[in-house]
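A protein chain is absent from this complex, but the other protein chains hold their places.
Right after this comes subunit A.
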Amino acid sequence: MSIKVYVPRDATALSLGAGPVATAIQDEAQRRGLDIQLIRNGSRGLFWLEPLVEVETEGGRHAYGPVTAADVTSLFESRFFEGRGHRLHQGLTEEIKELRSQQRLTFARVGVTDPVSVEDYVAHGGYEGLTRALAMPPAAIVQAVTDSGLRGRGGAAFPTGIKWKTVLDQPPQQKYVTCNADEGDSGTFADRMLMEGDPLMLIEGMTIAGIAVGATQGYIYLRVEYPHAHRALNEAIAAARAAGYLGPNILGSGRQFELEVRLGAGAYICGEETSMLESLEGRRGEVRVRPPLPAIKGLFGQPTVVNNVISLASVPVILARGAEFYKNFGTGRSRGTIPLQLAGNIKRGGLIERAFGLTLRELIYDYGGGSASGRPIRAVQVGGPLGAYIPASQFDTAIDYEALSNIGALLGHGGVVAFDDTVDMAGMARYAMEFCAKESCGKCTPCRIGSTRGVELMDRVIANIDRERNLQLVEELCDTLLHGSLCGLGGMTPFPVQSALKYFPEDFRKSVQ
């Protein structure tokens, strides 16, 4: 029996040296004549321990990390392949404190299985949801998703089941399922980790969506900055097709669903759904005016489901275990679990999937261990570049859609970026305008012109030129962007700016050196 050793193929693990570690393990095993099976899994999302090497023993999987290629010889000398002690030994993986306390539904298999093995996927409960869905009438599938309370995890939090019902209710014609994998928000990487670590779950979710609404073709719109996810998705799609889970006759049911990955080309705006559809059609990613909704007139003018990666990847569990099971996680109108991504200046960054309701403080300190620099955390930005900056005085806010909205913030795609007390919030407010100016699609005036004027105004504020009058103009400009923009880019750029002004006014009134 060969020994199973796991070294992640996840992009973050690779960025920290997982590649040379895997090579060193293989070489050392060969040198010692040990029979090992090296599996390139996804990441468990405990990034301070990456590269995290795991070994399977009778008592469970043991974790070692962070491992460098130089540690490999000593790991073998300590007989890590039997789960023995070593200075990098973290005990049983499942018992690591930050992992044990999570509630992983969407990320249940990420880091556990071989991401592109259908056999492994099925052995760990994969394709149970699709099997059930194939035996249900389409309306019942849509009803299950509605009953689960699942809301769009991309950021807009629109009920997924309602979107699906609109597409289902359109007369039979060519319909599409599209997955928005243009995860452009800084501080977010849940989509990436899922696509690299359990791509079959996304494929299963999209297949279920196709069967539910009567769509035969799906597209995954993937950002070009994610080459590792691109490879994993294409390998997984080929494996699913070869095993009969994609194609003209899924599992002999007579139902058809095909899937293609299309690459974006480095435009943040293409995370906006109508702009994504334009880009999928091969055009400039300019925002469309709504109505019509994409559910009625979407890709190539046909009824189209547009969902985020995590929304679609949540569907298999809902079908497999029931809407009630999923709904029992969470709080108020935020049902189920949310994969949070803890990033920036943080000691233990990574992925934390929990039911809604954890507080920011628990996330930042219990999971994150405070800042990486050891300095006090002054602010967190939640929900990407269009999310509000939240001061330390509000860290007891619960992480759910309503609680964050009540303090003028938003959850977005679940990214939380920590900043220590060296941050200059006037600089961050300027950056928010600069980012909007760079990424504006140019279709509407408030966003196209307003963002550039915003950078200029912030430069004057920072340089203390007519400061109070220019701060007043920044406020007025934010009001124009908020109410006059066509989509969320211009419409939400005011959130980081206004929250920085509100909670950190002293940073806008510093004397000029």
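Structure notes:
Simple rule for what comes next: a residue touches a chain if its C-beta (ideal position, glycine included) is under 8 Å from a C-beta of that chain, and two chains touch if they have at least 3 such contacts; residues count from 1.
We adopt the following convention: contacts and distances are computed from a predicted model.
The unshown chain of the complex is recorded in UniProt as "NADH-quinone oxidoreductase subunit E", chosen from "NADH-quinone oxidoreductase subunit E", "EfeO-type cupredoxin-like domain-containing protein", "Sugar ABC transporter permease" or "Electron transfer flavoprotein subunit alpha".
Contact with the chain not shown here comes from a single listed residue; of A:8, A:129 or A:349, that residue is A:349. Contact with the omitted chain, checked across A:88, A:220, A:267 or A:295, is made by A:267. Contact between subunit A and the unshown chain involves residues 11-12, 14-16, 47, 50, 183-189, 192, 224-228, 262-268, 279-285, 300, 341-346, 349-350, 372, 381, 384-385, 415, 417-420, 422-423, 428, 431, 435, 438-439, 441.
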